Structures are given as structure tokens and as C-alpha cells.
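A single protein chain has been omitted; all remaining protein chains appear in their positions.
What follows is subunit A.
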Amino acid sequence: MCASVKYNIRGPALIPRMKTKHRIYYITLFSIVLLGLIATGMFQFWPHSIESSSDWSVQKRSIRDVPVVRLPADSPVPERGDLSCRMHTCFDVYRCGFNPKNKIKVYIYSLKKYVDDAGVPVSSTISQEYNELLTAVADSDYYTEDIARACLFIPSIDLLNQNALRVKETAQALAQLSRWDRGTNHLLFNMLPGGPPDYNTALDVPRDRALLAGGGFSTWTYRQGYDVSIPVYSPLSAEVDLPEKGPGPRRYFLLSSQMALHPEYREELAALQARHGEAVLVLDKCTNLSEGIPAARKRCHKHQVFDYPQVLQEATFCVVLRGARLGQAVLSDVLRAGCIPVIIADSYILPFSEVLDWKRASVAVPEEKMSDVHSILQSIPQRQIEEMQRQARWFWEAYFQSIKAIALATLQIINDRIYPYAAISYEDWNDPPSVKWGSVSNPLFLPLIPPQSQGFTAIVLTYDRVESLFRVITEVSKVPSLSKLLVVWNNQNKNPPEDSLWPKIRVPLKVVRTAENKLSNRFFPYDEIETEAVLAIDDDIIMLTSDELQFGYEVWREFPDRLVGYPGRLHLWDHEMSKWKYESEWTNEVSMVLTGAAFYHKYFNYLYTYKMPGDIKNWVDAHMNCEDIAMNFLVANVTGKAVIKVTPRKKFKCPECTAIDGLSLDQTHMVERSECINKFASVFGTMPLKVVEHRADPVLYKDDFPEKLKSFPNIGSL
């Protein structure tokens, strides 16, 4: 508003100062500027209208212009692949020593055209897919231009399809790469290995120690932990638009869509169809298609014509049989359609099997058992089928859908081998995003009751209420399991009392002075905290008895992953206002405990200080409120569990101070606390707090039992 007013005033104020003789000057200026503008525009946009990408740093060249390299007939040929290679024998990790942030650096050799002595090209220069692959690598964080710093080298010689190259000459081309060195740290990509009549399951080009990312490995050619098994890319992934179809019952139970099957397999499939009728559909090549329809996109059963790959979405299970090669592009199409692949290819190493759990997305059936396939699949319950369908689709989206996805997954696998301590977890690889969202991995998942002897550290946050503080210290020091007392002195203007004035207690007492009066100082992971259990206690909580505190510690031992506290609070959904509300009345439920008096694991201090999401920590410090609510949110979010409230409700009041309860009754305070809940819920993106209806009491609490025989008799006294 202010800005627009300002402009209106400035315009007229300028104009009257202009003289008529200046008009020419302005017109000239205007023309020059206009011309310049047009020129710049031409310069800027003209070349880019040819090529959509406008990356300035990239050279624009034609494939035809790449330098030609002549390979003499007697140039060296690498050894055949070394089957005993492992990362620790054949891979030179020293080259990866420079890489920061646990990320390998990858160099790509520049593109050359290789010809033999006679000038006949060794292979087609580069395929569309390999170009895409190298582009993806070059655009990723892995890429480096500095050959001296690279840890992994990717030749630009296209090896994706062995049939498109001359084996010996390609090997010679590899051998003359500037850093070849027996292929150490070189990564070769191949999707279609072998050729007629043998169809080897790995690339036949001699490659010595080079790593092979191959599509179609068998257990005999795959070097476990060294090679990477990759999918055979299906060009249909890019060509065809296939909207996702959710899991659920489908028309056909089992479908076979492959065209070039061995007659023996086809007989088996025909027999299956004969036995199970409508539920099984076996498709084949269409023989009488009219001209102009691409054969790849149609499948036929007798005279019925089906669209491919759409028909895959009509089936629950889809057969992926071995052809001459083990790796089949149809696997990609099948996964995409959310059809569960039934892999019938003994000894086939499934794509990315090093990290992907194929049991969750596919069914492997031994070739020998092909006739039983129907009964094997029938035994899978419907819920598991839907899970597998979802998983299949997720695998396609994450690792099959584009050449880029395949390239990056391959590099990630190699990266994880070199930096195992920073490796991606099983869940990261395999869990679809929907599962990742809903799941909680409790950081303290091991069921473990810590020994009582360890004790706990009490942390008292104080500002200047020395008298009350001393009373708290005296009370807390009576608790048998207390092992240390830490006073966090949050007042920078005043020095803590002299040593001689402090109460004499049986455990070490440390005073930590803080640099700034912040509430988050209470949750700082101080080195002085040696026990796992921490008791956070305000300097005015003098009403808790020693029995109550000791019992609280015992309860924490049984629930070391939870907040175990005394005053409980509740959050409620306010339907009128459509937002969360804070509640401190006598309710039958609790979802929070106040950290004015609560036991918890010291790990949560670390989380609060270093891993608190969003700006919550700063927000709390700025508002000087709600640090306890933030802690409740944090712990509930990370563990997925509710708090434990211990012992009956007490009147938390004390004569000279505004105790938690005294303050909570204040109306504005309640509004503020409600604001906190709403703010935190929006930062966390969810409401992590769990509501429960129980609290923990000693086994014999209020039981008709002699008081003197009870372990914790003094509980609940007001």
C-alpha cells in the first residue's frame, strides 16, 4: 500500500523538471535501449530455439563431429573378465580417497568414434539410451570433470547391446582408454549380453577387472558384490502413457505376453490355459495385422487382438520367462502395469538384487515347476497379492522407469559399497513412500530394562529462585537412585551462590552456567550427564516425595523409550474452531507430561538440540514457553509411543512461586499453549501425540495391604 502511494507521488514530481529540448535525447535513448533489447533477445533466445536445453556450460556439437580414433589391428586386447574379482581385490579404493561427503566421483570419457585399420567403424557411435545414461550421470552429484580426482570411470563406448558392436575391436578400444589400467575402477553398462548361438549371460567383450552393470546375469557369471545386475530398459516406458492402476482384483489371474517363446514353454503355457480356462491368458504375436500398426504394441490370442502393454493391467500375475537371454525387457512393462512378475528363469540374477527385496514384488518359480505355477500362485493370500502389486509398481517407478533411474541406482549401489557407513538402508531401497510415511522406527527399539544401579541424573533449570532451588535439591537428593545433580544456571546477570551455601548432598552436584537465558538449555546434552536416565525438574517442584521420584525412575526403567512424568496434560480437537486445544483439567486421558518433573532417556536431549524439526527450537526460545510440549511432540513422533504418567494427580502449588499448575490456570497461558500445539502439529505435518487412559502406580497402590510392607508407601500424599 505504502509503496504504490510513493510511486504516484514520484512520477509527477519528476516530469516538470524535464525540458522540451531533452525530448530528442530521450527518444534517442529509448531507441538505443530498444535496439539493444532486441539484439540481446536475439542473442539470448535465438540459438536456444533450436535446442530446448539452455545450459550455458554445455557445448553444442554434432555427433558427426566427434574425433575419430583408428585402432591398429595389433593393439592390445584386455584379458577376459576376472571371475574372482571382489571389491577388496580388484577395485582401487585409493582413488576414492578424495571424495567428500561420502560420494564417489565419476568421470566420463569424451565421446570418440572408433574405426579399425580399414576405417570401418567398430560400432555405432552412441545409442539414444547410452547418451541418456551418460547425460544422467553427468548431471548428477557423482560427476566430475577432473580425471585425476575420479574414483570411477565410465567409457563413452556404447556397450548396451552386444549385437551392435564388434567384440574384439571394442575391447581394443577399451584398452586404449587413458586410465584403463586393466579396467580397474571402470564401469561398463550392458543390457543385452551375448549373441547367437550361445547367448552368454554376461558381456563377451574382454574387460579384465572392469565392473559390469549388466542386464541378464546368471549365478555363474555374476560376481557377487562386484558386478551390478541392472534391468533391461523397455523403450515403452517412455513411448507409452500408461496411467497407474491401483491394486485389486483383475480380470485374468495369469498372463503371458512374451512373443518369442521356445515351443516347449509355449506348450506348457497352452496346457495351463487348457486346465484353468478363462483365468489364464496366453498371448502371442499377431499374424494378420494390417500395415502401419507397430507389432510391438499388439498381442493376439487366437483372433482376439489386445493392446500392449495395456493388457498387462488386466492381469494379477504376469509370466516373465527366460528367452535366449535371462534379462527380459518385459519385466519392466509388467512391473509398470502393477502386475506381479512370475519369474521363470533359473539362475537369473534379478535387477539390483543386491539391494532390492524381490520377494516382496515377484514370485520366482523354478523352470522345472512351471506346470505347478497356478497352484503356487493360488496359495498366495489376496492381501499379500495387493501388497506385491503395489511393490511392483513402486520398483518400476523408482528403479526401472527411465535410463536415469537405472544409472543412478547403479551408482548408488557402488557408492554404498565404498562408503558402507553411509549406505542407504533396506527400508530406503524397498519401502514405497506410503509405507515410509506411516512407519516409525523407534530409536530405542531393543526391549531392555536398564539396571537399577545406573541411577539417574537430575537436571534442575533455575533462574534466580535460590531458596526454592535449594529445597528441590535437598528433596531430590533423598532419592536412592539419584547419581548426580546438575543445576543449569540460566541467569547471566547474577552469579550462582557460593559453593559453601549450597546444600550438602551425598551425590556430586554440578552447576552449569549458560550463555543465554533460553528454555532449550534444559534439554542440552551436557557432557556431565553420565547416566541414560535424566530427571528434568523445575526449581519449584518441591511437592514430590522421595518415594514418588524413586518409583518414577523404576517406571522409566520399564519404559526407557518414553517420557515418564508426573503432571499429565491432554490435547483435544476443538470442533468449533477446527484446531487443537490444550487441556489441563482433570481428564480421564493423558497425551503429554510436563517436563517440570519427568524422566526420559538422555538421547532425547540430543534429538531436541540437534534434530528438532523446523524452527520449533528457536520458536520456543523466542516465546519462552512450550519447551515441554515440543519435547512431548519430539518423543512421540520418533518413538510412536504414548507418555507414561506416574502416580496420582497432585496440587502442584507452592507458596511463593507460580508453579506449573498455578500458571496453567491462567487463561492467556492456556491460549498460548494451545497455539503451541497447533504450531508444532503443523511443523511436524501430523499430530504425533498418543492419547492413553492409564497411568502407572505401584503394584500395591491403595490396596488393602499393610503400608509398611509396601515398597513405595508415600505416594499420592498431598
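Some observations on this one:
Please note the rule applied: a residue touches a chain if its C-beta (ideal position, glycine included) is under 8 Å from a C-beta of that chain, and two chains touch if they have at least 3 such contacts; residues count from 1.
In this section, contacts and distances are computed from a predicted model.
Going by its UniProt record, the hidden chain of the complex is named "Exostosin-like 1" among "Translation initiation factor eIF2B subunit beta", "Exostosin-like 1", "Auxin-responsive protein" or "Centromere protein S". Within the set A:I380, A:A398, A:M543 or A:M670, the residue that contacts the chain not displayed is A:I380. Considering the full assembly, A:Q454 is the residue among A:Q454, A:N491, A:N517 or A:N678 that touches the omitted chain.
Contact with the undisplayed chain is limited, among A:F253, A:F470, A:W502 or A:Y606, to A:Y606. Residue-wise, the contact with the chain that is not shown comes from A:P366, picked out of A:P366, A:P432, A:P496 or A:P613. Residue in contact with the omitted chain (choice from A:P72, A:G248, A:G438 or A:P480): A:G438.
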